[in-house]
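Here the complex is missing one protein chain, while the rest keep their positions.
Chain naming follows the written order as A, B, C and D, and within any one chain the residues start at number 1.
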Amino acid sequence: MTDTILSVQTVAEASPGMRLARRFLGQKAFVIGAGILAVIITLALLAPLIAPHDPYAQNLALRNVPPVWYAKGSWLHPLGTDQLGRDYLSRVLYGARISLLIGISIVLISGIIGTTLGLMAGYFGGKMDLLVTFLVTTRLAMPLILVALAVVAMVGGSLWIVILVLGLLKWDRFAVVMRSATQQVRSLDYVAAAEAAGASTTRIILREVLPNIAPHLIVVATLEAASAILLEAALSFLGLGVQPPLPSWGLMISEAKAYMFFSFWLIAIPGSALALLIFAINLAGDGLRDVISPEGRV
Amino acid sequence: MTTLLEARDLTRSFEVSQGMFKARRKLHAVNGISLDIRKGEVLGIVGESGCGKSTLARMLLGLLPPTEGGITLDGTDIRTLGRKGMARRVQPVFQDPYSSLNPRRIVASIVALPLEVHGIGTAAERRKQALEILDKVGLPQRFADRYPRELSGGQRQRVAIARALVMNPEVVVCDEPTSALDVSVQSQILNLLMDLRRELGLTYVFISHNLAVVEHIATRVAVMYLGRVVELAETETLFRTPRHPYTKALLASVLTPEPGQGIPETGLGLAFPDPLNPAPGCPFHPRCPARMPHCSTTVPRLLQLGRDAVACHLHDPGQSIPSTQ
Amino acid sequence: APALAGKADNTIRFAYDQAPESVDPFFNNVRIGVIIGQHVWDTLVYRDPNTNEYKGQLATAWRQIDDRTIEFDLRQGVKFHNGEEFDADDVVYTMNFISKPENKVVTQANVSWIEKAEKVDKYKVRISTKQVFPAAIEYLAGPVVIHPNEYYEKVGPKGQNDKPVGSGPYKVTNYVPGKSITLEKNADYFKDSPKPQPKIGKMDIRFIPDRQTQMAEAISDGVDFIMHVPKDQAEQLEAVPTLQVVSGETMRIVFMQMNTLEGTPAPALKDERVRKAIIHAIDREGMVKSIVGAGSRVINTICFPSQFGCTDEGATRYPYDPAKAKQLLAEAGYPNGLQLDIVAYRERNQTEALIGHLQAVGIKTNLRFLQYAAMREQVASNKAMLTHQTWGSFSVNDVSAATSNYFGFRSEDITRDPQVRDLLTKGDTSVDPQVRKASYREALKIIADKAYAVPLYSLPVYYVATSDLNFKAYPDEMPRFWEMTWK
Amino acid sequence: MIGYILKRLGLALLVALAVSAITFFLLRLSGDVALAIAGEGAQKEDLDLIRKTYGLDRPLVVQYVDWLWQTLQGNFGTSLYFKTDVSRLVLDKLPTTIILGFTALGFALLISIPLGVLAAVYANSWIDRLALAIAVVGQALPNFFFALILVMVFSITLRWLPVSGSGTWLHFIMPTIALGYYVAPAFMRLIRAGMIEVLSADYIRTARAKGLPTHKVIFKHALRNAVVPVVALTAVQLGFLLGGSVVIETIFALDGLGYLAYQSITYKDFPVMQIIVLLLSILYVLLTLASDIANAWLDPRIRVA
Partner (left out) sequence: MSEAILEVGGLSVDIATPRGALHAVRDISFSVKSGETLCLVGESGCGKSMTSLAIMDLLPKAATRTARRLAFAGEDLGKASRKRVNALRGDRMAMIFQEPMTALNPAYTIGNQLVEAYRQHCSASEAEARERAVYLLGKVGIASAAQRLGQYPHQLSGGLRQRVMIAMALMCGPDLLIADEPTTALDVTIQAQILRLLADLQRELGIAMVLITHDLGIVARIADRVAVMYAGQIVEEGPTASLFANPRHPYTQGLIDCIPVPGRTVPGGKLGVIPGVVPSLIGEIRGCSFRDRCSHARDICAATVPVKETEDGHQWRCILENAV
């Protein structure tokens, strides 16, 4: 608290937004992570413009062409072609869209479920808290991969099924974090002050509590997006995720693993792309967390 | 003076768990308190940490439902007033100026919140009103668009006071409004509170553990110990002729900046008040230098002595016969 | 550790990607089950894989008594692995056991034709069929193995699975469900069996689900024998000096179904032009050449050419012709193409290639890759549009085991042409080979002319083995370890 | 204490019940068991027969109650696919998975505790950055991809380790690494964060003010307190490892529960799936109970004399 009093004059120089920006930019990890992420997102958005070929167009005469840096490679297919003669670069570019779509959609679904549950539990406490805690325990007790695999195996894999199943299963972290964050905020006096000002419960939750736990929400969302993308890749790897010919990176790894002993680049390219994406998201998420709560790099 | 806010047999208990392996226990944070707060007065409430001051304050504000007993405002049960009804007449100022302001709102929006909730005026009007009240509490216009983290503790507390006053309430419940502040800032806030009271005819409930401050600001003082009021008196009377041994000990413990007086001996034992395991009989008896045998068996009642009241066997001859059990 | 095994201690280590649900051949329907079954058990009749000629195995001779009854003379002096002697009781017990539906034999299609068996004397039995069933000998030479009656009666199918006992060239010495099974040479294997006396002492069969793990094991000399290696990988493994790659055609055919039933989710498929467009769109030769691989051939009718009754004589052929396909689609009212679902369950890379070809003529497909059962459910409940199917006929060398399954109004049939059904039924239940052939030919021709399905190609199988091994591939996907030797 | 444990066991039971019900209905609603049992080429009559013999023609709730009743009696049913007792099948595979789970956990702790402590003690130094880099990279590599690379390097190229199987301890090395490295970063971060927090605690200053040598301050006063949340995480992560071994066991054909789970999923072997999920959920709840008790043992504030 001493800090705050003393900083009065110094802070007056910069606007809050500026200072926040400065704090973010001071975070090397965040800058790197967000930078890579921005590049990947741009490439994904621009895929239709920059992809040299139709990612679905196959050419059985030009199968498994190695990337350009191999002796047999050519600039026609800078990253080579896959087992059906499809341009690998184009597929990787389009794959970014799918991975991002998966990450974002799953986080949206699970985030809405988890945040709602967490807010209710944290704000109302008592029986509601018991109920939500029980739900979370139950959810945590269910082996996620197993249940996801089983359901996808039964219903049949497809992009939206995978998103739906994982979205409905992955809300636990949101609920847990939002619950404790809400509990914390709930006990603060400004909530009591809003109550004393006559504000309704809904209003307090939406206007006083939610904005203050939003930073945690964003951090969880980034990290969960990374884990969702990985999870989808694992499902696809086991053949129970997204279906061909969609160029999901997990699926590409799964298809390429057949060639890994002799055409390593086929698995290395989507594998590194995936690792890079996860790396960037985690780095950005970490940085975000450091900016928000510099002490706890959990 | 007319009674504005009245508490009858107010009790509040909490279920608390003490570690995983122990059963949850009942903690009586406030235990059968009856108080009347009269229009225009400043009722000081003092007591040690954990004696239930804040719990009482929250109940008076209608933020916490009592487990037993009730509160009336001008004769109507506050439960029938509803949250909004209460908000127009009773407002809080909390202890910690750091957690009592929403860090994501600018000052003007914090102060205008009650207006917004009650749908008073347009956004522009509300802002204007907020600026006026900010001016009144001594915060210039330029602070209106700042975030709380850009303010000092004293400035924040001014914002909190402005928020409490924007609806023109009758009663302001101040829960240790200065204990988080440095003395130099404390005096600013105390002066401000006194000025506002004079100007607006406010009634204060002023909670503090600092007796010097209470003596300075209050017209009447209630001394609390472990959830009960042990003494209630006009300020002057209380400080001149304290009746309860605990009040005496409290007064003795006040260290005024007078060199050479040394540290007083309070006469209190080493026992410490534990709200979870209150002593049987008079809750203060384990520490009381004047305890008598029946103090450990019989709970003293709050004895009315003229306009004052005290809960101590020393002053209650009618109860001097111990109820043996 | 990988080092100690293989030729040195006369053990062949064989990895397969799927564990059989049960070792008892009647209680599994997977290839590895058939392979284990043929090594641990014997059948009454043996079909020589080289000449396709039937030879006596547990039977020495047989004769048709009437349309529905065959009499077998049984071999004397054969012993099961537990010492139990083989005689007519074993045959009668086995036949009667498997033919009763309440015994829940998994491979119903293989046994449902059996009515009963009767003992004539100790070494003579009669087996009767429910209907006239010309393919009976073929089945008796394949999936219908003979169990030891005393042991089986005692332990039941569960015990037979836990500790399997047969009369075949190998006996089971260790079985961990889902993990591995070890077979050892049966030193007392009867000399006159058409299966030669085994040379390889031990077979260590491990179930490794991941094909890359299998390949890694093969490369690092962790296993000696793997099969069903995809073409591309097999070709790559050829470069490894310690390995040999052998490919062979199998009886498994690959085709696509098109749902033309009432209430089909894809009404467009009811238009013959659309169906023909689909066939024209697919470059079957190209796929065979670059994806499917050596040992595969393009088929024009929905059956495997070596099967009795299978022919493409007179059936319409649809060459690869995307332009024609587009034109047919336009004629049918789909100048801008159309969108269809396709369900599939194996050979995913081939499905992808099919999808690519269809996309090229404007047919967008949405793949639903399912487990076999789920796919069947889609088909049976009239929810499928296109299917990418394969069918191995249980290695039964007769059209009744193939075409009839998909066009005989069974639940797999999503075209349901009564004319075709009647012709197939006639073929299935007639005794005269000429009558049978004629009816099948007629049925196959209608299927082709009306483009009810897309015949694609036969599926080859690639075996990768240590180069020390002498072995030969047969079209029935049956590696015969009893005849293999070390180099 | 006893009361608390009983209460927790009751909760465990409730959770197990909920998990079993959810998975039961989820799985039954998303596919047809009879078809799964029947396999390739089965006809309508076969399906009807199967439905009848397996009782699949009854309402789902009845099937669930029946299943639950049987399970409670210790009758876990027969594997649809392997035709053997589910209990035997699961018991056979359980040790492998438990061993793998613990070795992976041990591996994770072995690398994360020293790294976490170092990173905290030398916070914001290059050691910290390195540890963080290891953590972030570790979490970014999909474990199946990492497992395949391990195979490439150690089995194909170097030929040091067997690719698959569970015969000797050598078989466990790669699966242990592949599985363990993925959870190590979580531990490392937690230990780091815990240590940083604890190192700035007042009682650490007290210890230093007493003139204690640094190693005593770090290992006696700090680590002991920082390790408390790690215990809680251990339970969760062990549960995660057990569940997550599906992928790894499948790749390494390690004959454990995860592989069995994968098989049962591909074969739609409901009885086995149900029991594995149930078992893992019970294990999870018991693990959290155990970790709470361990926590209490470590943290006298909870233990209470």
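We adopt the following convention: a residue touches a chain if its C-beta (ideal position, glycine included) is under 8 Å from a C-beta of that chain, and two chains touch if they have at least 3 such contacts.
Remember, it's a predicted structure, so these values are computed and weren't measured experimentally.
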item: Which residue of D:225, D:250 or D:288 touches the chain not shown here; value: D:225
item: Among D:2, D:72 or D:209, the residue in touch with the chain that has been omitted; value: D:209
item: Per the touch definition above, residue among B:33, B:57, B:174 or B:217 touching the missing chain; value: B:217
item: Touch list for subunit B against the chain that is not drawn; value: 48-49, 152, 154-155, 182-184, 186-188, 190-191, 194, 209-213, 215-217, 219, 235-236, 239, 249-250, 252-266, 268, 270, 272, 274
item: Absent chain, residues of subunit D that touch it; value: 123, 200-203, 205-213, 221, 224-225, 298-301, 305
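Convention: only the chains that are shown with their structure count from here on.
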item: Centre-most chain, if every chain is reduced to its averaged C-alpha atoms; value: D
item: For subunit A paired with subunit D, centre-to-centre distance based on mean C-alpha positions, whole Å; value: 22
item: Computed distance of Cα centres, subunit D from subunit C, in Å; value: 39
item: Distance between the centres, which are taken as Cα means, of subunit B and subunit A, whole angstrom; value: 48
item: Touching two or more other chains - residues of subunit A; value: 153-154, 257, 260-261
item: Contacts with two or more other chains, residues of subunit C listed in rising order; value: 212, 216, 219, 371, 374
item: Subunit B residues within the subunit A interface of the complex; value: 58, 61-63, 83-88, 90-92, 94-96, 98-104, 110, 113-114, 117-118, 147, 149-153, 160, 163, 167, 180
item: Subunit C - residues contacting subunit D, complex; value: 1-2, 19, 21-22, 27, 29, 101, 104, 106-109, 157-158, 161-162, 176-180, 206-210, 212-213, 216-217, 219-220, 222, 371-374, 376-377, 380, 394, 405, 410-412
item: Subunit A to subunit D touching residues, read off their complex; value: 29, 134, 137-138, 140-147, 149-151, 153-155, 226, 230, 233-234, 237-238, 240, 250, 253, 257, 260-261, 264, 267, 271, 274-276, 278-279, 282-283, 286, 295-298
